[in-house]
Each structure stands twice: as structure tokens, then as C-alpha cells.
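Left out: one protein chain. Kept in place: all the others.
Then we have chain A:
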Amino acid sequence: MRRSVIGGAKRTTTTTCLFLLNHAHHRSLLPPLHHRLDSSSSSSSATALLLLLRRLSSSSSSASSPSPPNMPNPVSVQSINPKVLKCEYAVRGEIVILAQRLQEELKAKPGSLPFDEILYCNIGNPQSLGQLPITFFREVLALCDHPAILDKAEAQGLFSADSIKRAWQILDQIPGRATGAYSHSQGIKGLRDTIAAGIEARDGFPANPNDLFLTDGASPAVHMMMQLLIGSEKDGLLCPIPQYPLYSASIALHGGSLVPYYLDEETGWGLEVSELKKQLKEARSKGITVKALVVINPGNPTGQVLAEENQRAIVEFCKQEGLVLLADEVYQENVYVPEKKFHSFKKVARSMGYGDNDLCLVSFQSVSKGYHGECGKRGGYMEVTGFSPEVREQIYKLASVNLCSNISGQILASLVMSPPKVGDESYESYSAEKDGILKSLARRAKTLEDAFKSLEGITCNKAEGAMYLFPRIKLPEKAIKAAEAAKTAPDLFYCRRLLNATGVVVVPGSGFGQVPGTWHFRCTILPQEDKIPAIVSRLTAFHKSFMDEYRN
């Protein structure tokens, strides 16, 4: 099964699309013919002439009476970019749309459903579930948004002294202190200096502010790299399966090929270099030029934290094969087990003695994750190392088309990489908030993991890091048959039933990819702690009745 990967993976991704997405999607499997009709008719010059004649005759009469359009509307599903039709993003797919509908129903008719609230465990969006922001960060952001109050004596009463000091520092790094101006397209230089210093402190190896590109969250940075790397469907990227669907969606949107490598569930979603080699070889034999390897560490949706030794092997592999290493490190602060530590790929590569000439490496970071969870701010950066100046110029150009990322997000990225230090006025409250959140996340992860493990037919990995659990469900034959009868993927069938019965929203494994024939779902560990017992009991009751209904 694993052998037919390129085809097989395409199947995992495309078939899932079929199930996961909206109705519009079914058409995406048909339209090539329509498209060909559309565009080839105009490329044949005879037809072009005909069209022109038609146009001339229509335009002569057009002044007074409207003539009917002679072209199909350009923005119909039949005529839009097929790559748009092809891409899928399950984290906000069918289940979420259903959840939103149920929420409306609850609002309109309270008590009409077997639960009284929707619990969104589909997306890593902590503050929407009640997590509070880190006070110091928000104080600084508020002051930067409204610098007119910085001078006022009353500000001392409302804001901590070090937040005022930090706001001044930041404003002084912004040309003209103008937080309402477009910045340098890579981000404000002074903020990049701060971030570079933060990276250096984290890794013990130097970081260059000119290697940093600040972006509206990590996702646009990933898109930018895809744009750069993918020229056609012959260009491939090695991506983990299961993967965060940003990658599959972005690769589809840019018209490249996803070359899957499977994480090994048996060994806690281990990443084997032998598997990478095998898949690379197979892709190459099919004429695919594999350009990059995507590694998500800590893993999403799988929650594993890579061992340093494993990372070294991955670096070595990329160096030998000339692959760009795209390191999604947005969960670097989210590690919950004492025996694992986050190591950045840059640190690992540098400690192996590999510098800019040995490896092209991109590390993505975001303000949306970690203990701060500031998703709404859309802040993030990528650190690109090992790129030639010409390539760097191309990245800069891409960044400049969009002018710059939002300034509030840029400031927050600098704060996250340079939080209060021992001795600062806010240090104690800051670390209390941070530790409180991280410890609570670790407890929630453990509680949910134990709960899943206790259920019939469910096995569950340990959430070593990130924000998710990815339990595997052994679905009884009868349930699979019922799903087929309902023309639904079995895991989607389960998740939909779960939602309808309990209000708990999770994402079916097919949205992330999984070994064919296995079924999973992704559940965040983010609901507030006081909600967890209710979730566990609802889940347990639902699962029991589901199994009773379908057990062989």
C-alpha cells in the first residue's frame, strides 16, 4: 500500500477532498474538458475570427439596446482556476460549516439540540476558547497603537513601567515612529534585529536580521516559498503524512506535486530517513524533481517532538540530496514532556558544522502558537539561510508585491522572541502567566490522551508537543459500510456523528492524510480546563453508543 505513494498519496489527498469538501468540489474532477473547450476555441484562429465578427456585429448594435453576453461569465466554477478547485483545507471544511450551522440553531432555538454549546476542538485558536493574552505583550501593543498617551503621566498608572519603556524602544526603531506606515517589505529593521538576537539566544549560533522576512502569520511565508519552488506539477515537495493541510492546499494551489512520506504511528509518529529515501527515489523515478522537504516539529497533527539525532539525520539527508529544508517550527514553545526538548533545525545544522554553503534552510515561526496563542494578530517570520543573493532578491520581490506585513504583528513577533527578562518589572507576572498556560496545556493533553486511550478501539499517541491529539479509531465494518452508504469517508462519518451528538468539533484524519485503511481525527487540547471533564464524558458516552450501534 505504501509503495504506490505518489499515486497513492494523490489518492489520499484527492479522495479526501471529495469527501471533505463542498459540493462544488465534485465538479473539479470533471472540468478539464470544459476548460479545453473554453480556451482552445479561442486559440484556433478561425474561431477567433468568428468571434471577432460576432463582436463587431454586436458592438455596432450595442449603443442602444443591450446585447446578450457572448462569453460565459468568467467567475463560475466551470471557468475558474482549476488549481483553486483542487486545493482543500479541512481544518475549516465541512465539519466546521456544519458546526456553524448548529451554533446558529442553538442561538435561535436554545435547548433544541442535545448539547448547549459548540466546543471547537478543530483549530489551534486558543484565545477563542478563553485563553487570556499575555498582559505585557498587550500593554506594549496598546501603547504602540496609541503612542500619544506614552508621554502622559496617567499612563504610569495604567501600564507597567517596563511596557512603557519597551514601547518607546520599539517606536524608536520605527522610522518616524509611524506605526501606521508601510514598513520595509522584510519587516522593520530594528524589530528584525531583536528577533535575530532572540534566535541567537535560543540556538547559540548567530542569526542575521537580513535573513528574516516578517509575514502575516506563518502561512503566507509558507505560500511564498511554494510560489518560489513550484513551477509545474513536475516540481515536488516531500511532506509528512499526516500533515498540516496548509501544505497540501498550498502545493495544490501552486500546481506542484505533494510527495508524501509516512510518519510511523507505531513508533510515536517517528520520521524515518529510510522512508524519506524510498519516497524520494520513487518520486524521481516518476520524473518528479523533488525540491524540498517539509518537516513539522513539533508535529501537527501528530504532536511528536523530534529527537536531536533524528534531526541530524534529516539535515544530512537534505544536504546530500540538495533539498531545501522547510522547517515548520511554529510550536517550538509547546513541549509538554520533560524527556523531550525542542531544537531548531538551524541549531542542529550549525552544530554539525554545516553553514550557508551546505544547506538551504527555512525556519517558520508564528505568534499564533506557543503559550501566547495570538492567532488574530497574524504575525510571524521565516528565517532563510543558505540562499544565493539572486534567490534572496526574488523572495524580497515577492514580499514587496504585498508591501509589508501588518505592524502590530511585527511588533508582537519581536516581543515573543524577546520577552521580559529576570529583573524586569513584568517578569514575574509574565512568567506566571506563561507557566500557567503551558502547565495547564500539559495537563489537558494528558487528560484527553488518557480518555481517548480508555475507549474501545481507540489508540492515541502522546502529545509531546504542539496543540493536538491524533487518536486512531478502529471503526467496525458495519460503521464503514454505513459511511459508504452515506457516501462519506468513514472518519468524516464518525466526526459528523460526534458533532451532532455532543457539539464537539474535531477534524477527520482524511484532512491530514493517513495510511489508507486507517482512520483518525484531530482534536486540539485547547478547551479551558474546566470544560475538559464535560468533553471527556460526552466523548465517552458518544463513543460507547456509536460502538454499540455498529459493533460487529
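As a convention for this text, contacts are C-beta pairs under 8 Å (C-beta built on N, C-alpha and C of every residue); 3 or more make two chains touch, one makes a residue touch a chain; residues count from 1.
Throughout what follows, contacts and distances are computed from a predicted model.
Of the candidates "Zinc ribbon domain containing 2", "pyruvate dehydrogenase (acetyl-transferring)", "Aminotransferase class I/classII large domain-containing protein" or "FCP1 homology domain-containing protein", the chain left out of this view carries the UniProt protein name "Aminotransferase class I/classII large domain-containing protein". The chain not shown here is touched by just one of A:249, A:348, A:382 or A:475, and that residue is A:249.
Here one chain is not drawn; of A:402, A:454 or A:537, the residue touching it is A:402.
By the touch definition given at the top, chain A reaches the unshown chain through residues 21-24, 35, 38-39, 42-45, 48, 51-52, 55, 58-59, 62, 66-77, 79-82, 84-85, 87-89, 91-92, 123, 125-131, 133, 135, 138-139, 141-143, 145-146, 148-149, 152, 154-155, 157-158, 175-176, 178-183, 185, 216-217, 219-220, 223, 227-231, 235, 246, 249-250, 253-254, 289-292, 320-324, 360, 368, 372-378, 386-388, 390-391, 394, 397-398, 400-409.
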